[in-house]
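Missing here is one protein chain; the remaining ones are kept as they sit in the complex.
Right after this comes chain A.
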């Protein structure tokens, strides 16, 4: 596993133009596979338009304590892009006015932003219905200063959504000692201890599962059942729901697909699993994504591809929800990741 971001490695794929070219060339340029635009046009869904805005997703920065090889953010300890308090102020103004009912903080590891706690405290006062923080779990165990995060989340009634890479303790992980798996387990137990994830508890704890390889997630309910059984039996851990999320072919996952010669097969699998019913509910139809430096995007993936919203309003400083709702959503072949099978979004399946 790489220990540096694509950016720090000066890899060609750190350039978003290169990624976008890759996604448009080859099997999509020669007509072997239909482009996403042609595919959604079959059912009259082009141009893709937003529906009601429900979710504001704010990316607090690309810094992370981990360097996962599937990361679509190209996050890592070497990424220095971090939202400033000034931009957070602008976000707070928007949060107070928005029609969205869900606020979703993500990263990188959002907790690593030095103003993270201040921002959560301020944002929680806005009384938004569902306040999500996407936590990678290991951060809670990464340093003593993070040990009290479960208590902090509880105090502000934060809905914790955590990535949990494995649900079974494979033999190799048993031998690895205090690795990602063990830290994640410990962090989940800490969250459980303060009341998160228990049946009937209003302290919501959901898990995110991404396949760790070039294959699609299978049935979300079946996976949730397996996760629940295994985590309960082996570690006495409780959680509410499992979101099965498809890896999109961008950033480090794209790097992996190309390097392992899985790219074409993976794109075939995505196109083959295309589900027109999922198109209606792809994440960008109810979400606005805001980057660490205040730019607006259709989703976190478009943010990582540098595709700013196609609207007169492009920055949080000039935010105007009505204008934004009129935009056309920018698409490319990575979008097939959102429409495969039961569909995929930050809230799991969509169809």
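Some points to look at:
Heads up, the rule we're going with is that a residue touches a chain if its C-beta (ideal position, glycine included) is under 8 Å from a C-beta of that chain, and two chains touch if they have at least 3 such contacts; residues count from 1.
What we mean here is this: contacts and distances are computed from a predicted model.
The complex includes a chain that is not drawn, and of the options "4-carboxymuconolactone decarboxylase", "Recombination protein RecR", "Ferrous iron transport protein B" or "Tryptophan synthase alpha chain" the UniProt name matching it is "4-carboxymuconolactone decarboxylase". The residue touching the chain not shown here, chosen from A:226, A:280, A:293 or A:321, is A:226.
Only one residue in the set A:85, A:155, A:168 or A:232 touches the chain that does not appear here, and it is A:168.
Note that of A:217, A:294 or A:348, the residue touching the chain absent from this view is A:217. Counting the whole complex, the residues of chain A in touch with the unshown chain are 167-168, 170-171, 211, 213, 215-218, 222-223, 226, 265, 268, 272.
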